[in-house]
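Excluded from the complex is one protein chain; the other protein chains are retained at their positions.
The letters A, B and C name the chains in turn, as written, and every chain counts its residues from 1.
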């Protein structure tokens, strides 16, 4: 086993916010766990279940057929992806991002672009408030319903 | 292993709202978990769905391995068949039955015969009391554990 | 071979395709709607992408979302399964344009078989027997009258864009013709936005016998024998078997050749099915060609030993079938187990499956995506399992199917299992091939309630 590789992986994870990581290759597998130190922080909103591989055999409890454009809890909101595609914070590599953390946004304001099949789809805010977090790095694939921004509502 | 890829994946997930992600390819697997930050909130136990069955597929609740020679309920008792065979109330077709309803019987008194493989097995009472009911007609097959007599105990 | 296949479907067929991909060592991407997030195809695929809400229109039928999912996962091929986009020429075309291999025929082959009138002309030109009738579309009553005078009554007026029992009217004699012709056109316009109709002799007591073919990119095409799908309710197949109890070896050969001609006429590529009507005198007529894998493909797999999904993938990847040999062995039957209540006119029975105990043992195959605790979404079709048995002979297969159905326990919802059990005891079914009208006109399901009292 390449110990340097393992150390690098561990360092990577230690430096991150993650609590547990498992990596496996043909003949190599690693799993790292870190206990949360911030368990007192209150947590507002259910994750929209992006983890198909856990709890395999539990029945679906969510049969909503309306597009979950946002999930709401008190004064905080998530803007979720209404389509599958690649997330971009700006209209082009040279442009400024549509929004930054701390920005105040209005309902209908463009927050980002999701590219699907070479089409740039502008994603608008469904509420007004302040962007508190951008949940997805620029240029990453997102699936339907995946949270993109946290907004603290007016 | 492509460390850049791993770092990218970890960054992606760290920046997301996800709690756990597993990715698997032909020779590559990565699984990332983040503990919920709301662990002070009291935790409702997931329903482990233990009620899959109605009648046919219910798991055995009775693993008793001792011979259920009798079942007791307050002052009433059942004498059950300790072996498989054919139940006879009398020693021969011409004889009187060993006991009738209303008879007072003593512990060890012969109550009936169960014939198995041409052998007449005398079945004795395991308590004293009054026969309140004969539960099986003369000459019928009985299986192990089947109630034969009700006895109201002294 | 492909690096990664995206499966543009759900349910048992998505799982079926994943199984073969796993056996071929090809990574898979599942796509799913929010209603299917706990489905086994999501669990067993290597990757899964949520593509939309429960409504099929916004998820499994949404081409842009599926293609976007293929792009972000770097899938280089798409398997469409059956239903949804499987016979959508536009989808096949767009996949091509995006350099994603559509595992199925070309857009042109899909289009020409998708339009019934065009398909019929193509068949006539390829010497495939068709039901006597109009050469393509009939636009006015006068033409309709002339054709009926030539071929005689009864006839059937069919919408070019119809199918599955929709958009067709039987005309018993000349007096009904004008009215039926006009109504069928109007209905076709409303239902399919295309008023075109054609006219054919109405074949009475037909049997539905279809030929499974494989065709590669090099002009090779072979027949894998037939399936008898005459047991239908409202034009929905409910039981299929192979071989057909109706066919003779000679007829099998003739129909196989006709099916191969049909496939070659449209430069077909992949697995396809040519459906024929066969009458009691063993005349056979081209009905339509399905340009996809069929629900009932496993019975052909069982008696030929082929894995048809594997063949689809290999053909799509450019492999040749020139040296394939086909040998039919044994008899196989498939019962479609639907979440429907046979007591109440087969009304769908969505809800949670509380107990799911599948049958097992020798000669029993089960293709299903459900399990104990599975919640059947109300959004999709009601088929929850395909029970397939295989034995040496048809009588043995029927006996084995009865045994397997009897030990198949599903609780929490109503299913068609009791219906199939009664069918296994039906003397006419046991005797041989029945007509496609049999279940609706002759077979009577005895309510379980009545059986018990």
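What we mean here is this: a residue touches a chain if its C-beta (ideal position, glycine included) is under 8 Å from a C-beta of that chain, and two chains touch if they have at least 3 such contacts.
Only a predicted model underlies this, so the values are computations on that prediction, with no experimental measurement involved.
Colleague: Write down which of C:93, C:166 or C:357 is the residue touching the left-out chain.
Modeller: The missing chain is touched by C:357.
Colleague: If the missing chain were put back, which residues of subunit B would it touch?
Modeller: On the subunit B side, contact with the omitted chain comes from 48-50, 52-53, 56-68, 83-86, 116-117, 119, 141-146.
Colleague: Mind listing the subunit C residues that contact the chain we can't see here?
Modeller: Residue positions of subunit C that touch the missing chain: 15-16, 19, 22-23, 25, 40, 44, 298, 301-302, 305, 307, 330, 355-358, 360-362, 364-368, 371-373, 392, 396, 399-400, 402-403, 406-407.
In the analysis below, only the chains that are shown with their structure count from here on.
Colleague: From the C-alpha centre of subunit B to that of subunit C, how far is it in Å?
Modeller: 46
Colleague: So the centre of each chain is just the mean of its C-alpha atoms; given that, what is the distance between subunit A and subunit C in Å?
Modeller: The answer is 40 Å.
Colleague: At which residue positions does subunit A touch at least two other chains?
Modeller: Subunit A, residues with two or more chain partners: 50, 53, 55, 58, 146.
Colleague: Would you please write down the residue numbers of subunit C that are in contact with two or more other chains?
Modeller: 372-373
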